[in-house]
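A single protein chain has been removed from this complex, and every other one stays in its place.
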Amino acid sequence: MAGTGKAHLSDDGDVLLRVEDLVVEFPVGRTGLVVNAVSGISLDVRTGETLGLVGESGCGKSTTGRAIMQLPRPTSGSVTFEGRQLTTMSTSDMREARTRMQMIFQDPISSLNPRRKVRDIVMEPLNIWKRGTAPERGDVVDRTLEEVGIDPMRAAESQPHQFSGGQCQRISIARSLVLDPSLIICDEPVSALDVSVQAQVLNLLEDLKARHGLTLMFIAHDLAVVKNISDRVAVMYLGKLCEVAPSDELYRIPAHPYTNVLLASIPVPDPSAQPAAVVEVIGEPPSPVLPPAGCRFHPRCSNAQDRCRQEEPQLRSIGPGHFVACHFPVHDGTEAVAVRAPVSSN
Amino acid sequence: MAETLPSITGTTAAIAPVGVAEPTRRRRLPSLGVGFGVLWLATLVILTVFAGNLPFVRLPTQAVNGASNYALGPSSDFWFGSDRLGRDVFARCVYGARISLIIAVSSIVVGLLVGTALGMICGYFRGWIDRFISVFVDALLAFPAIIFAALLVGRAKALRQSEIEVLGFGFGWFNNTWAISAVFSLLAIAPITRIVRAQTLSLSQREYVLAARSLGARTPRVLLREILPNVVPALVSVMFTGVAILLAAEAGLAFLGYSVEPPKASWGLMVTENREFIEEAWWATLFPCVMLFLTVLSFNLIGDRVARRFDVREAAL
Partner (left out) sequence: MRYAAQRLVQFVLVFVVVTFIVMVATRIGSDDPARDLAGGLVSDAQIEQVKQDYPYLDKPLVVQYGYWLKDFVTGEWGKSYAASETVVDMFQQRMPSTAFIAFWAVVLGLLIAVPIGVYAAYRRDRAFDRVSGFSSFGVISMPPLVIAVLLLYLVVVRYGVFPTVGRSRYVAPWDNPIEHFKNFFIPALTLGLGLGAVWSRLLRADMILTLQSDAVMMARAKGISPQRVLWVHALRASILSLMTSVALQMSALLGGAVVAEQFFGPKGLGERLLIALQQNDLLIIQAITAIITVFVVFANFLVDLLYAVVDPRIRLARTLG
C-alpha cells in the first residue's frame, strides 16, 4: 500500500477541498532525523459529502487534518479550499480564508479553555472577527447553543468542567458553527465519548450537516463509526493512502490487504460468527522515523512479495470511485471477492 | 525531545499543571494555617502602614533615655525590650517589616511581570529565542543567589559613589533599598520564567489553543486569552512562596552586610546587629527572628493552600 498518486482525484467543479501531495515532517529533537508523519497524500472532498479518513493510531490522520488547517503549515504539498490555495497564502489572508473551515477535536475537555465561561468560548470566534454588534453576537451564540442542545442560560454562567464530555463536544461543535463555515474537519470527535453518547453526537452532526449545508471530513480510527456517517472513505497507513472507495463498497469488497485487516478487527455482535481465518497482520506498525522501503505495509502484509519491498504502489482505479494502492490487491474489482471481512453483509 | 529532557536544574523545577492530587491529608489544618497566615499578615500590614500614626509605635531610630545597652527587657512599656543604643526593638521590628516587605513584594511583582512574559515567549515560540533566554535563566539558577546579590548590591555602592551618569542622571539616589529590590527582581525572574515556560509548553499543546488558532486568533490573543488565564493559578502560589523566599534572602543578605543603611532597620540587619549579645539580651535578636519566621510561615501557608486549591505542584523555586 502506501501509495501516492492522484488517479482518485475528481475533475468535477464541485470540489470544495483538494489536497495534493501533502507532506508533513517533524524533526526529532536536534538529531537531524524526521518523523514522516504524512508522506504525500492527495485527497479531495466534494461539496456536501462526508469523507471518512481512517487508520490506526499514529498513522498521520490527525496530522493530515491539522495540516489542511495549516496548523502547522505542511512541509510541502498544496491545499486548495473553495478555489483558493491556502499553502501559498500569506498568514493573514490564510487566517481569513480559514474561517470557512473549522475543526472539532478529539478530547472534549482539552479543546475548551477550562478558565472561561462556555458562552464566552462559543462567542470567541465572533469576537476575534468582530462580527456584528454585541447583541447580534449574543443572538447568534444563543441560537447556535440551542441548536446543539445546550441551554444558553447555563452556558453563560458555567465553565467547561461543569458539563459532561458529550455536552463539551456539543459546545465545541457550536463554537465551530458560529462563523458559518462550509467545511468542518472532525478529528475523532466521538472516540473519547461513551458509546451511548457517541450516537447522539453523530446524529447531531448529521442534522447540522443537512441544515447548514456543511461538508464534513471525518477522521476516526474506528471503522464502525465512520461507516454510517461517510459517503466515501479513505484508508491511511503510516502516512500514506491505501484505499479510497465509496463507503458501502469499501465495507463490502475491500481491496487492500490492510483495509481487510481493519474490517476484520471490527467485533461482530454475533457469538456464532466464525472468525475470518485468512486475515492476519504481523507485528506492530514500523516507526515513522524510518519507514520501510517500497510499500510501507509490506513488513506486516501476508501477501507481500519481492515487488512490494522495492516498488511503491500507486493508487489505481479498480471500479467506479474505488481506488487502491497495492500491487496485489485482494481483488481487482471485477472478479468475485475471495476474502472479505465478516461485516460484508452490510 | 529537548523539551522532554530534564533541563539544567532538573525536571522537578517545573510545575506539573495537573499534579497528582494531594488527597485529603490535613484537610482541616491548611484552613487553620491559612486563617493564621491571613490574620498575621493583615496585622503586619496595618502596623507597618500606620506605624507613624499609632501611639504605641515609637520612632525606630530614636534612642530612649535610660534604655541604652540593652537596659530594658520586654515589659509593658517596651514590648520587645530595647537594643544596645536604647532604641525600641518593637518599633524597629515594625519599621523593619515595612522595608523588608516593600523589597520582597515589589521584587516579586517585577519578577512576575517580566518572568511571565519571558516564560510565555519561551514556551510558546520555542526555537532559538527559547534557547537564548533559557541559558540566562539556567545561569541565574546555577549560581548561589545570595552571593550574586551581595556582589551586585556591593557594586551599587560603588556606582553611587562614582561619577557615572546615564542620560545625564547620576546614581546618587540608588540607595541599598533600591539596589536590593533591583537585584531581587532579577533573581525572581529566573525561576518564574522557568515555571511559566514549562506551563506554557504544556498548555500550548492543548487543543483549545489549536482551536483558538484555527478560529483565526492572532498570537497575542492566544497568549493573553487562552494561555495566560491558565498560568495565573500557579503564579498566585508562586507569588506567595516567592515573597517568603525573598524575605529570607533579604535577612541572609543583611547578615552578610549588604542591607539597608543604618540607622534604617530591617529584620536581618537587627539580627546581625544584636546576635553577639544574645546572652545578655536575647530579646533584641530573637524578636526580629520570630517576626521573620511568622511572616515567612504565613506566606508559605497561603502559597501552599493556593497551590493545593488549584492542584499545582512545585518541587523547587
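Letters A and B mark the chains as written, and numbering starts fresh at 1 in each.
Quick note on the criterion: contacts are C-beta pairs under 8 Å (C-beta built on N, C-alpha and C of every residue); 3 or more make two chains touch, one makes a residue touch a chain.
Because the structure is predicted, anything quoted here is derived from the model rather than measured.
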item	value
Of B:Leu112, B:Ala145 or B:Leu210, the residue in touch with the unshown chain	B:Ala145
Among B:Leu39, B:Leu54, B:Ile129 or B:Ala158, residue touching the chain not depicted	B:Ala158
Residue, one of B:Leu215, B:Val231, B:Leu286 or B:Val306, that touches the chain absent here	B:Leu286
Chain B residues that touch the omitted chain in the full complex	1, 4-6, 8-13, 20, 22, 24-26, 29, 135-136, 138-139, 141-148, 150-152, 154-164, 171, 244, 247-249, 251-252, 255-257, 268, 271, 275-276, 278-279, 282, 285-286, 289, 292-293, 296-297, 300-301, 304, 315-316
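In this section, only the chains that are shown with their structure count from here on.
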item	value
Intercentroid distance (Cα basis), chain B paired with chain A, Å	51
Chain A-facing residues of chain B, complex	1-2, 206-208, 210-218, 221, 225-226, 229-230, 232
Residues of chain A that touch chain B when the two form their complex	28-31, 66, 69, 71, 95-96, 98-99, 102-103, 105-107, 110-116, 121, 124-125, 128-129, 172, 175, 179
